[in-house]
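The complex appears here minus one protein chain, its other protein chains still in place.
Chain lettering (A and B) follows the sequence in which the chains are written, and residue indices restart at 1 in each chain.
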Amino acid sequence: MSPMIYFLSGVTLASAVAAMTLRNPVHCALALVVTFTGLAGIYLGLGAQFLGLAQVVVYVGAVAILLLFVLLVTRSGEAGDGDRERDRVAERSWWGWLIALLVGAVLAVGAWSAGQLPQRAAPPELPGVRDIGEALMTDFAMPLQVVGLLLTAAMIGGAIIALREDRMRVAAEREGRR
Amino acid sequence: MLGSGIIKGLAETGRNFVGSYFDPERMTTVEYPEQRLAPKENTRQFPFLVFDGEAALAGLRCVACQICEKECPPQCIYIEKSREKKPDHLGKPQFHPAIFDIDISVCMSCQICVEVCPFDAIKMDTEFELSTSDRFGGLLMHKDLLARPNSHFLKVHPTDAGVIDARRAEERARLEAKARLDSEAKAKEAPPAA
Partner (left out) sequence: MFQAIDQIFVNLLRGFLGHLPEPIRPWAGLVISLGAILGTFGLLFGLTTVCERKAIARMQNRLGPNRVGPYGFLQFIADGIKSLTKEDIVPRSADKVVHFIAPLALLVPVVLTYLVLPFGRNMVVLDLDAGLLFYFAAGASTELAVFMAGWSSRNKYSLLGAMRAIAQMLSYELPFILSTIGVVMVTGSLSTVRIVEAQGPGDGWLAHWNVFTPWGFAAFFLFLIAAFAEANRSPFDLPEGESEIVAGYFLEYSGFKFALFFMAEYLGMFSSSALAVTLFLGGWTAPVSFLGFVPSWLWFFLKLGVLMALFIWVRGTTPRLRMDQLMDFAWKFMLPLALFLIPVVVLWDRVGRGWVGWVLCGPIVAAAYVWLGRALVGRRRIQLRTYRYASG
């Protein structure tokens, strides 16, 4: 399985780099989809079936589509809106560098300390879908409910924002027509 | 209730589906190359030139009067008169077409040429299987291709052709009668010299 993991890691990394560097935002989003899929492949290779498949359902099936919709709805032009915007982004790029450095540091510390941890024997059998389901419904029932509530609140909030804007526009138009 | 409409629709198409196998009345399709509808007398495709007798080019009724050429709305007819005259079926000396071309890629099958022709020389054919394997082949028809015997005319438009033939026979008979009268009168006027 090892060469497969290396191959998938390579694809994931390459597509992540592509997602950051490509000019056309839609290409970036599509490259990000490849990243998601590669990640799902790594999960599957490690035997985490549920996680890997849920990754595909949620990220490839929903999040990527959402991203693409947002790109299409908010951007009027096609690729790159000109140099000004790029300059403006470039001025603040040090923020990005800072965050990247921080994330990298955290990951490095984590990787280093993982070597220090006492080695535990792997469980004799990998947890299957049934175990995950049972854990979610018993031990983690409360967190699951909270997450559900959070998502519902976010959805209702989104609906309200969209609704209010629409109403305001209609009202403004009526005002204008008079 | 929701869904009753779609069940009605499914029943209708289902009835059509089953019925199409058992009820020949439903299937109106004619499978063309093998099956054909009976020819209809009033169909028309492209014009042809009628000739009498055996020889196609010698017996053309056309006298190259060029009325059809002038009347043709899309101008698809081209005629050149012959230099010499020859007698028609009534014995009258007439011109005949040296060139008679119809471009059937231009012809719109309007039948105006047929209606204006005073000599019943041009008629509409019912032949429609004119396709060729090359793009421009068979589009310009010369008079040798256009000529069809009167028997063909009788076959495709029997009523029309019967009326015309009767009229032509009558004209001819009248002419012959008149010629006979004339010769008799001549004989009377100038009694044989004693």
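Operating definition for what follows: a contact is a pair of C-beta atoms (placed from the backbone, for glycine too) under 8 Å apart; a residue touches a chain by one contact, two chains touch by 3 or more.
No experiment lies behind these values; they were computed from the predicted model shown.
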Touch partners of the unshown chain, restricted to the chains that are shown, please.
A, B
Contact set of chain B toward the excluded chain (per top definition)
1-3, 6, 9-10, 12-14, 16-17, 19-21, 26-29, 31
Residue ranges of chain A at the interface with the undisplayed chain
24, 26-27, 30, 33, 37, 40, 49-50, 53-54, 56-57, 60-62, 64-65, 68-69, 72, 128-130, 170, 173, 177
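One rule holds in what follows: only the chains that are shown with their structure count from here on.
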Approximately how many whole Å separate the CA-defined centres of chain A and chain B?
78
